[in-house]
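Removed from the display is one protein chain of the complex; every other protein chain stays in position.
And now, chain A:
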Amino acid sequence: MMSNIPAELKYVNSHEWLRLEADGTVTIGITDHAQELLGDIVFVELPQVGDELAAEATAGVVESVKAASDVYAPIAGEVVAINDELTSAPELANSDPYGAAWFFRVKPADASVLDGLMTAEQYAKEIGV
């Protein structure tokens, strides 16, 4: 199955995507490839607003029928919003991983870090599609 990898996003090899918003915050979720590997997602745990996350720190958990998987903060920053809708409807992570199923939003400690992350093309190569 071909994974959906939007060209306008940034990616990390732990399968999170990042989108720089107009207000300078960064929205983070898990990729289509990740949700496909996990199978049906039944619980999602998110960080709390106000949490200060270090880059690559555990920021949440995704539980599918198959396995539990950590969600990592791809960049350092303060959590400014979480997606409550996703907590009550975790299946959104399967059906709309880049839209309704965003996980959390951070105010980055250093937004320029995004420039060094993978492009869609590099991520596609990374996951072998």
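In the analysis below, a residue touches a chain if its C-beta (ideal position, glycine included) is under 8 Å from a C-beta of that chain, and two chains touch if they have at least 3 such contacts; residues count from 1.
Assume contacts and distances are computed from a predicted model.
Choosing from "Aminomethyltransferase", "Rieske 2Fe-2S domain-containing protein", "Quinol oxidase subunit 2" or "Electron transfer flavoprotein subunit beta", the protein name stored in UniProt for the chain missing from the display reads "Aminomethyltransferase". Only one residue in the set A:Leu20, A:Val42 or A:Ala124 touches the chain that does not appear here, and it is A:Val42. Residue A:Glu63 is the one among A:Glu63, A:Glu78 or A:Asp96 that touches the chain not shown.
Listed by residue number, the positions of chain A touching the unshown chain are 39-40, 42-43, 45, 61, 63, 65-68, 91, 94.
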